[in-house]
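All protein chains but one are shown at their positions in the complex.
Per-chain residue numbering starts at 1, and chain names A, B and C are given in the order in which the chains are listed.
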Amino acid sequence: MVSLEHSEAAAAGTPRRGRGSRALADRWRALPVLARNLLAAAAALLGIFLLTSVTSPITDLHIASVGYYMLAVAGLQLLIGFSGQISLGHGAFMFIGAYTMALLVLHQPMLPLWLNMAATVVVSCVAGVLVGAATARLHGPYLAGATLALAVGLPSLTVRFPELLGGNNGLSITTRGAPPALSGLITNSQWHAVVVWLTTLIGLVILATISSGRMGRRMRAIRDDEAAAALAGIPVGRTKVIAFVISAGCGGLAGASHTYLLGTATPSSFALTLSLSLLAALVLGGLGSLWGALWGAIALVYFELWGTELAHSLDLSTNVANNVPIVLFGVLLILIVLIWPQGLHGMVRRLGALVRRRG
Amino acid sequence: MNHFIDLTLNGLAAGAVYAALALSLVIIYQATRVINFAQPALALIAVYIAYTVTQATGNYWLGFAAALVTGLVLGAATERILIRPVHGTSPLNAVIVTLGLLLVLQGAAGMIWSNEPHSFPYPLDFRGRFSPSDIFALASVGVAALLLFGLYRATPLGLRMRAAAFHPEAARLTGVRVGLMLMTGWAIASVIGALAGMLATPPFVYPNVLDAVFIFGITAAVVGGLENPFGALVGGLLIGVSLSYVSGYAGPELTTLAALAILVVVLSVRPDGLFTRPTARKV
Amino acid sequence: MATTTADPLLEAEGITVRFGGLTALNGVSLAVAPGTVVGLIGPNGAGKTTLFNVVSGVVHPQQGRILWKGAPLGDHRPHHLAKRRIARTFQGLNLFPGMTVLDNVIVGADRLASGTMPEMLTGLGRYQRDERRLRERAMAALEEFGIADAARALPGTLPYGVQKQVALARAVVADPQLLLLDEPASGLSGAEITALGKRIREFSEQMGVLLVEHHMDLVMEICDHIVVLNFGEVISAGTPAEIQADPAVTKAYLGADTEEGPDA
Partner (left out) sequence: MPERPILQIESLSTSYGAVRALDSVSMSVPRGGICAVLGANGAGKTTLLRSISGLKRVDSGRVLVNGQDLTRTPAERHVRHGLVHVPEGGGVIVELTVEENLHLGALWRSGRRERAVLLQQMFDLFPPLLKRRSQPAGTLSGGERQMLAIGRALMARPQVLLLDEPSLGLAPLITRQIMQTLHDLRAATGLTVVLVEQNARSALSITDHGFVLSQGAVAVHGTSDRLLSDDRMRHAYLGF
């Protein structure tokens, strides 16, 4: 996987192994960060390909969903966990990405997928610049309030411009499956999962590179102490906007993947609940490490599923069954904060340390 | 011109509700530096209790009283059980806990009373221009604000509550039971939230009924300045009237965007809201 | 008010700052020359920190100007200081609690990196070289301060004296020409204060130092020049000996021998 910790903690945590593997580890560490991240991403993509070749199409869909949620949550990690700006409206950028993707496919059907994705990134980054610049002077709860209004206000655009944005029903697109050349080799659902994860991993490589270097350090410095960061020569406002733009780009790309995967973009998918779920997934996974985004995204996708299944298997009334996932999620959030504030990532790390000590 | 007056009056009545919600948020923010995202859910449960009581007894006002009592109890319990353990930790923790509570309570409401809308009565006659119900909304919020102001400014309890909010440790050293005071603050805020819920819910009650109102309430609180109860009232009325004009002249689907626009414009000029005194930041 | 014969690095000319009706500084002037330590003393509320904030660009004065090497600093902001090679420490340390000691100091060295924004974002170009250089530089600073062992620790886990060293290391790692120290001795023990005094004298061989401090013994021992503020005005300036002999200072700050009624 991509080196998701900033390099130092990862290096500190490297366990003692045999001489051969240590030499290998040293050579690995001597590689430039970008090369390391790219290699890890390639390995991860291969892993996804192998995994999806044994799973059912419906599981492929879930795996792909974990992918784009992870990208969105990882972008939010950069914004909240690293630069310390609490945004409650990140779903707005997914909304922008999803609709940009849908509109491009509908109105420019000849454009290749990668160009659509690139265009989506540009559009959502521009939105990120606007929002980031408008909110750079806000702090804490004021930023939270402003982004909350953004998440609620933006999807109502669809009702305002029904001809263009399809009103409450949203937009539907058809996406191509696996290229004909690969038809025997890869199923359509597998192709979708691999495309989504490729997008996600490209985003993650960039996020991991940023977070382990000078820019990530600048962000964490601003998060911890704005005044001291400024006096060290760090342009506070600009760095905050950059964090906003990058995380908006990730959100937009995640939204585009959503539309690509599901073939629809509807305003109800981007209601306030989405923004809050992303935030919840971030905290659930653990603040301050990109790995947290993975756990959070898995929780996001599978809690909904398991909750629904649980309700069905218990044969509850529809009123109760419909609300089981949301209540479960809420309870889990509260428990995590009260009992395990470091999130799932903290838990995993603690377990890892335990295993290593035994071994 | 007539239309304009209608819109203004309707806006004031709606604004009173936003002001009440904003006020409940500001009281809690001042006391514990937490934005209570669970406020709409606390109010929602209060409203459902009122619905049940009114159904059982046939008396609206019994339900109304039950809602206020529910608000009181829920607010106090939330502070004691969920907020106090995360007090003094990262502000994000409190945000997450209140969001979690929001999900739990909304889900629970759906489980108990179903996600389907039930009809919910207005307090008084709601027909016509500036109906008795509208007047009741403005008057009740006005009275609540006055009572609150009196409590905070002129009573020993109010002084204790302010001391506990501003400087908990110093307050403890003068004999103030800080935990109790913060709990009281949450309880009072939730009563006002419940009042807002009772005013905003009709004609139908369903689990998400207060979401939009809450967004406008939080917008009002932020626009007015989270540190200032007076700002919350002005912010609420301002948002109410502005959105009423937007809705009447440009179309109701634009109200949330208009609220966003107002928020952005106000905060870009005054990043801490209209009525927060700029303080020298610590360097 | 020249402190030495060398051209001053920093000059404040007639600085006046008002907060609402309160005049925090009234026509305050001072100068710091290279290789000297200038002390700024006075009771709390006399305006010392406000003057620091004016120099750092946090507060903009209503009147007066700040000159850096003879040229006025216009509408300067805090993050412009590092580039001009001015560093500052804080009364409250203001370390980054969520970052290791090494990362804290690396942030202080940020000015020395040369990578552009795209390079920082993509990991290409000078990204790798910058990282290595900043890290080596910061490690060297930590070793110089004798706290290299603490490099991987979070600041909050360290004794207060060590945290103060980290703050100093963060301030000087980027090789400033002027160092502003805000109460560096507060909270230190006697032996630590002696060591601090020696260190500040060492700094002054490479840079000018402007020092706000309550610890009179330290101030009198290491300063070449002292400026005394009271109620926002300079009531005295000169060498330590001159200050100690100045009756105005004795009366306002060190306390007169005769009892007087409250004049606050």
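Keep this in mind: contacts are C-beta pairs under 8 Å (C-beta built on N, C-alpha and C of every residue); 3 or more make two chains touch, one makes a residue touch a chain.
Quantities reported herein were computed from a predicted structural model and do not represent experimental measurements.
Within the full complex, the chain left out of the display is in contact with B, C. Checked against the full complex, the candidates B:V178, B:V191 or B:L238 give a single residue touching the omitted chain, namely B:V178. Within the whole complex, the absent chain has one touching residue among C:R18, C:R135 or C:H214, and that is C:H214.
Subunit C meets the missing chain through residues 22, 43-45, 159-161, 187-190, 214, 252-256, 259-260, 262, 264. Where subunit B meets the missing chain, the touching residues are 156, 159-160, 162-163, 166-167, 169-178.
Assume only the chains that are shown with their structure count from here on.
Overall, the chain located most centrally, as judged by its C-alpha mean against the mean of all protein C-alpha atoms, is A.
Subunit B and subunit C have centres, each the mean of its CA atoms, that are 46 Å apart. Shared interface positions of subunit A, defined as residues touching 2 or more other chains, are 227. Contacts with at least two other chains are made by residues 56, 58, 90 of subunit C. Per the touch definition, subunit A reaches subunit C in the complex via residues 8, 12, 32-34, 37, 206, 209-210, 213-215, 217-218, 220-221, 223-225, 227-236, 242, 246, 288. Listed in rising order, the residues of subunit A touching subunit B in the complex are 80, 86, 88, 134-135, 137-142, 144-146, 148-150, 152-154, 156-157, 159-160, 227, 272, 276, 279-280, 283, 287, 319-320, 322-324, 326-327, 329-334, 336-338, 341.
The residues of subunit C lying in touch with subunit A in their complex are 56, 58, 77-83, 87-88, 90, 94-100, 102-103, 106-108, 110-111, 113, 115, 117, 120-124, 127-128, 130-131, 134, 152, 170, 174.
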